[in-house]
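Dumping the structure here so I can ask a few things about it.
Complex shown without one protein chain; remaining protein chains in place.
Just so it is clear, A and B label the chains in written order, and each chain counts residues from 1 on its own.
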Amino acid sequence: MAAVDPAARPLVVRPPTPWHQHAVVRSIMYHGLVAAAALIMLYPILWLVGSSFKPPDEIWTNQTAILPIEPYPQNYPNGWAGFGGISFATFYRNSLFYATLGTLLSVSASAVVAYGFARVRFRGRRLWFAIMLLTLMLPTQVQIIPQYIVFKQLGWLNTFYPLLLPRIGGSAFFIFMIIQFIRSIPVDLDEAAMIDGANKIGIFLRVILPQLTPAIITAAIFSFYWTWDEFLVPLIYLNSPELYLVSLALRTFSDPSGQTDWGAIFAMSALSLLPVFVIFISFQRYLVEGISTTGLKG
Amino acid sequence: MAATLTKAKRRKSANFGQDNLVGYLFIGPWLAAFFLFTLIPITVSLVLSFTDYNVLSNSGDFIGLDNFQRMFFEDRRYARSVNATLKYVVFAVPLRLVFALGVAMLLNTWRRGVGVYRAAFYAPSIVGGSIAVAVMWREIFGNDGLVNFTLNLLGIEGPNWLGRPETAIWTLIILAAWQFGSPMLIFLAGLKNIPRHLYESAEIDGANAFQRFLRITLPMLTPIIFFNLIMQLISGFMVFTQAFIVTQGKPLDTTLFYALYVYRRAFELNEMGYASAMAWVMLMVIALLTALVFRSSSYWVHYESDGGPA
Partner (left out) sequence: MKNRKLVFIVIAIALLVLPTLLAAAQDQTVVRISWWGSQNRHDRTIATIELYEELNPDIDIVYEFQGWGDHWTKLSTQAAGGELPDIMQHDYARIEEWVANGLLMPLDGYIESGVIDTMNIADSSLAGGMVDGQMYGINLGNNSEVFTLDTDAFAAAGLELPPLDWTWTQFEEIANQIQAALGIHGIGVLTSDQLWKSQYMGCCDQWAYAPDGMSLGYEDDQPLIDYYNRLLRLQESGGMQSYEDSVARGDQGVEAQLIVSQEAAMAYHWSNQIVAVWNASGPERNFVMYPIPRPEGGQSQNYIKPSMFFAVTSQADQPDEAAAFIDWFVNSVEANEILEAERGVPVSSVVRDALLPNLGAAQAEMFNYLGLIEMDNSPIRPADPAAHADVVGNIFGPEFVEPVMYGMISPEEAAPYLREEANRILAAQ
């Protein structure tokens, strides 16, 4: 499996390779296998996008097909229209605002906190770390009502504060993740910087942070998606439809006991994947670059 | 080769004199958020777990350990939800990790088009939990859906996946294995962080690909494997969305995951006291398991630097 091997280019003289190890043959095998698997992985998305072009009476009668018999792009304007004049333009604006700001907050705070846990020794460190992990293990569902009452006392209902401000402490998931990445960075560089007279903050910013690019990019991709997709907390705190997020709007389309425009639901669901996908595609480039920058420094 | 590894294994601690002020400065944001926003709800939910608090009446009496007695000895559905959740954790967590690591290694290359592949493999993980997605998963596991169509091609007659009590949970396990995108990305990021000079010197030593994997990739990746294991374990126990949107716990409560049952008790029946008690039992179980994994980590997780919190 050459795939494991980022250093495949020959650095030493080798004996001639048998045919099945030939670069071209291996490349064909690799692409054949991976592309086939990728296609299976993409099937759900293809089906979702295909179905979003089915007219309403085809969604339930022509379910297994990916392609519609009669394409019906009207689903998109129907869905985009939203509710009573509040269109998806509003919901997208809100979601982009929330997901961008929420990601910035939670990823940058997580990096700072993770550095504290990973590279500084202080009294109570193990205890706080354990407590932080414990907060991950209690379902949100049982915390919602007391939290609602807290935010009500603060006068923050129907604003984005209850969604954004708790992120100033980062997220336990990302903090732990970044800790693990920091711990796999050798301390030699820290020490060299310290000899040069840098303090902890300087080490964090100039030595550790640049090496964390892959971890931070990964955290940003997740954070954006998770924030984009979040619905329980926004549902509770955002009352005005002008503040609704895309995730909430999607859940507001259907009524199990009434009339539902499934075409519009499919169209808007498919469309809602786009920002997440764009973020992934544009950020994953930096994951590749991670090799040449951080890898060589190590 | 040997030299690199010994060097890597050497743990250094000179860097880590005690520094309370700086430490608290760095974790300050988290502490602030914890005390301001998390501590009260968590404490309240712990207190509620000893009451029969009802959301609509907004009141409850202390009932001691009655909630716990009820869940362990009287509530048949509770036992089923434990059963479903354990089954899911035991199968889905390892499957997901293996897929994630395997695919991450497959995609950790400079070949052309790998970005597209990465996106494709990540795609099922970002479809979210909308109602259209529920329809989609049902369609895929439906009688003439993708899964059974594929099985048919292989000459196997597929079962009624979502309708049979024996198979319904497997659809959710397969679904979880399918959505390995997030641990995969973390593995990829971890692979990127392995210094290249280690491979170069190993190559000079004449190690083949498999040896390089065993001697460099795997040990260097253990902090990330450890992280993914812990996180998948936690999220495995807390699995909710898939059952919530696709199976709703059916049939015969075989997919009634713990968190789904907590949600039902809390919000459909407004029994927040009982739901909190269930949530705290789960917290204790996960905490115990996590502690065990942490204990074991000193035997198999390899850090470049000492002084992590655990």
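Note that in this section a contact is a pair of C-beta atoms (placed from the backbone, for glycine too) under 8 Å apart; a residue touches a chain by one contact, two chains touch by 3 or more.
None of these values were measured; they are calculated from a predicted model.
J.: Just name the one of A:I45, A:I221, A:A264 or A:I279 that touches the chain not displayed here.
T.: Touches the omitted chain: A:A264.
J.: Out of B:P41, B:P124 or B:G142, point to the residue that touches the absent chain in the complete complex.
T.: Residue touching the absent chain, from the options given: B:G142.
J.: I'm checking contacts with the chain that's been left out. Which of A:L134, A:M194 or A:L235 qualifies?
T.: Answer from the full complex: A:L235 touches the omitted chain.
J.: Please identify which residue in B:I156, B:L252 or B:M284 touches the non-displayed chain.
T.: Final answer for the missing-chain contact: B:L252.
J.: Considering the entire assembly, which residues of chain B contact the chain that has been omitted?
T.: 54-58, 76-77, 134-135, 138, 141-143, 160-165, 168, 246-248, 250-253, 264, 267-270
J.: Hey, which chain A residues sit against the chain that's not shown?
T.: Touch with the absent chain occurs at residues 56-57, 59-61, 83-85, 97, 101, 104-105, 108, 144-145, 148-149, 152, 157-161, 164, 205, 231-232, 235-236, 239-243, 248, 251-262, 264.
Everything below uses one rule, namely that only the chains that are shown with their structure count from here on.
J.: Between chain A and chain B, what is the separation of their C-alpha centroids in Å?
T.: So the centre of chain A lies 15 Å away from the centre of chain B.
J.: What residues on chain B touch chain A, complex-wise?
T.: 8, 12, 14-20, 22-27, 29-34, 36-38, 40-42, 44-45, 48, 55, 105-111, 113-124, 126-133, 135-137, 139-140, 142, 144-146, 178, 182, 185-186, 188-197, 199-200, 203-204, 209-210, 212-213, 217, 220, 223-224, 226-227, 230-231, 234, 237-238, 240, 259, 262-263, 266-267, 272, 275-276, 279-280, 282-283, 286-287, 290, 303-305, 307-310
J.: Can you list the chain A residues touching chain B in their complex?
T.: It is residues 1-8, 11-12, 27, 30-31, 34-35, 37-39, 41-45, 47-48, 51, 63-64, 109, 112-113, 115-123, 125-126, 128-139, 141-147, 150, 165-170, 173, 175-177, 179-188, 190-191, 194, 200-201, 204, 211, 214-215, 217-218, 221-222, 225, 228-229, 231, 247, 250-251, 253-254, 262, 265-266, 269-270, 272-273, 276-277, 280-281, 284-285, 287-288, 290-291, 294-298 of chain A that touch chain B.
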